[in-house]
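Here it is, the structure in full.
Let's turn to chain A:
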Amino acid sequence: MRRPRGIFVPLLAVAALAGAAPAAADATTTLHLDGSTAAFPLLELLTAKYEAVEHHHVKFIVGQGGSSVGITDVANGTVNIGDAAAPPTSSNPAGLYFYPIARYFVDVVTNPANPISNLTTAQVQAIFERKVTNWSQVTGSSLSTTIDVESRTSVAGVLTTFASDFLLGKTSLVWPGATQWSSEALLQKSVEGDPNSIGFLSDYNAITKKLNDVAFNGVAGTVANVENGTYPAVADFYEVTKGPARGYSASFIGWIQSSKAAKKIIETGWLPLTSTKAVSG
Partner candidate 1 sequence: MASAEPYSAPSLLPPRRRRRGRRSSLRSWRLRDQAVFVLAWTVGIGLFAVVAALVGFFAVRGAQYLRPDLLVTHPAPSVSQAGSGGFLDAIEGTVLLGVIGLLIAAPIGVTTAVWVVEYGRPRWLSRIVESTVEMIAGTPDIVLAIFGLALFELGVFAPLSYSEPGGAFGRSFLTAGAMMSLVALPSVYVATRNGLVATPRQLREASYALGKTRIATIRRVVLPGIRRDIATGSTLGLGRIIGDTAIVILVLGATLRIDTQSSTPLLGLLRGTGSTLTSYIYGNSPAGEGGAPQKASAAAALLLLIIIGLNWGVGRIGRIGGPPLHEPKRRLGA
Partner candidate 2 sequence: MSARERLANARSGKLRPAARQSSENVALPIDNLELTADLMSVTPEKADSTTQVAGTAAHGRERLRLDDVSVFYGNTPAVKNVSLSISHGEVLALIGPSGCGKTTLLRTLNRLTELTPNASHSGQILLDGDEIDELVDTDLRSRISMVFQQPNPFPMSIFDNVGFALREQSRRRPRRPELEPLVNQALQRAGLYEEVRGDLGRSALRLSGGQQQRLCIARAIAQKPEILLMDEPCSALDPRSTAVIEDLIGQLSKDLTIVIVTHNLQQARRIADRVAFMYLGDLVEIGETEQIFTAPREQQTREYIAGVFG
């Protein structure tokens, strides 16, 4: 009796795939990373470069479960390094070390149809706390429509950074009726499609998209202004380890913080560090 051949075709496919899988060289160490989706693009670049530098003796697996997932994973010891987009908070498990690897800064953005060039601290606060509801109340805007406030879900690192310098450090000041996006790109799409909206994005996302960057108290959000310390809302990405970094993790983090190659990669979309001091959580 002939068996149903169709069911066994998949078996062949498995075999084929297994054969095609890259056969790793011997004596390879694998480092597992997991965490921030925001830091993911940067980490992908850095790990790829580091693999090449180390002649493939170190291999990386980089997941993107989200900052908190990465922190939990590293605390549980299921990954070697967690990636975080915000400094440690009191809800983090104890004994974690946060190593800064790069800086990013946050821009306030509006739709190109509403080309506001500058906002003051008071204006930003009034808008995000919903003390003003209409663009006609905002000097510098030619619109007379209702303002759409685009924010992020409560603990997005970018929101924390934005609030640190624009909203007296309190994310809770953001009007609860604001739209709260779970990713930068959703917020960016929303601002792009809605002329009445205002939001904030990390500069890496803001510069690549066709949005209007708003200067803050007369200072434009540029790398130069961040470097000379006039622009606020700057924060770090962190690599997180359980206890002080050791072994391969330590060398990888050290390489990011000090090598020229890493610096070059960071400069493609982020800012190099000014201080490499670790923070323990």
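If you want to know what made the cut, all candidates are chains of the complex that A comes from, given by their letters.
Here, contacts are C-beta pairs under 8 Å (C-beta built on N, C-alpha and C of every residue); 3 or more make two chains touch, one makes a residue touch a chain; residues count from 1.
Small disclaimer: the values here were computed from a predicted structure and weren't measured.
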{"item": "Touching candidate - 1 or 2 - for chain A as found in this complex", "value": "1"}
{"item": "Touching residues on chain A, where the partner in the complex is candidate 1", "value": "1-4, 6-7, 10-11, 13-14, 17-26, 28, 30, 32, 34, 37-38, 40-41, 43-45, 47-48, 59-65, 73, 75-80, 182-186, 188-189, 204-205, 208, 268-269"}
